[in-house]
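Below you'll find the structure, written out as structure tokens, and then a few comments.
Note that this complex is displayed minus one protein chain, with the remaining chains in position.
Coming up: chain A.
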Amino acid sequence: MSMTQQAAPAVETPPASGPKQSDGRTAQRPLALKLLARPEVGVFLGAVAVYVFFLAAAPPVREASAMANILYQSSTIGLMALPVALLMIGGEFDLSAGVAVITSALTASMVSYQLSMNVWVGVISALVVSLAVGAFNGWMLVKTGLPSFLVTLGTFLILQGVNLAVTKLVTGNVATDNISDMDGFAQAKAIFASTFQVGGVTVKITVVYWLVFAALATWVLLRTKYGNWIFAVGGNQDSARAVGVPVTFTKISLFMLVGLGAWFVGMHNLFSFSTVQSGEGVGQELIYIAAAVIGGCLLTGGYGSAIGPVFGAFMFGMVNQGIVYAGWNPDWFKAFLGVMLLGATLINLWVRRTATRR
């Protein structure tokens, strides 16, 4: 306490600018380790392993048409796994994603059929409904501060009940009426559910959308402000808010993005099959979440990629179809998935620990 006191504040010079070199305490990590630290590397190796396994076990898989089929299966999961993955990186998840797809398809189908309007009226109404469901989820989450598990579990149950009850009420049936002869159907089908030929193999358009959207999502995630905000709100919401990230906007828009995905897949289902079964979609939400987790997204948020879930969805499609091509009992599918999920998570965990250890 007998410190000498200065009459004026101690004016100090700012620290000198360091030379353009390291202080020698941090070594460069090897390139291989840097690569392994990427969230999608583990799932990429896993997808290759599953692919090689079925190439050996199920000879029909080697044909191009089988691959087109596998990719189609993967794309229907992958299209939804993308927004679900972004949401997960943003720190939340959405249990209503599976039934929301059916809600969207039912809305489009019933609006256009019951009102005898052009199907595009139904498509737009479905878009509005899907975005509204997403916005509701996000708004509830932000306003109440409840965990997204509870909020979306509620929405999941509501939508599941509404899907069944309203369909029964309107059509008197468990499925919607066939809308394939309505105005605009061909046009909408060309956009949402067309096919094209590549070297004699029929490829579904959803495969293209899936890969294009994945590329877009990757760009947004890594190269835009919004992507930065997604990582930030998932990694540390309070810090993000404190430095000026619009947390409420980011969270609500992420839920609406899931709504957009549900609308897109719902429209694909509707225009592929012309009719919608009101009880479908239950359980799909877990498949989407599993694909995102297998794809290297951290369940607690703040870490992941948009490419990982592409491989995650591919693994699902591969196993789903591979079992059929191998001639095994398809009942094994879910068991396979469980093993894959656990395996992939363990690999991801191990890879991340090894690669980020300093």
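Note that a contact is a pair of C-beta atoms (placed from the backbone, for glycine too) under 8 Å apart; a residue touches a chain by one contact, two chains touch by 3 or more; residues count from 1.
Following the convention adopted for this analysis, contacts and distances are computed from a predicted model.
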Identity of the absent chain, which is to be given by its UniProt protein name, from "NADH-quinone oxidoreductase subunit C/D", "Sugar ABC transporter ATP-binding protein", "Response regulator" or "Tyrosinase": "Sugar ABC transporter ATP-binding protein"
Residue in contact with the excluded chain [from A:173, A:202 or A:224]: A:224
Option touching the unshown chain, where A:232, A:276 or A:310 are the choices: A:232
Residues belonging to chain A that touch the chain removed from view: 1, 3, 5, 9-18, 21-23, 26, 28-29, 219, 223-225, 228, 231-232, 235-236, 238-246, 298, 302-303, 356, 358
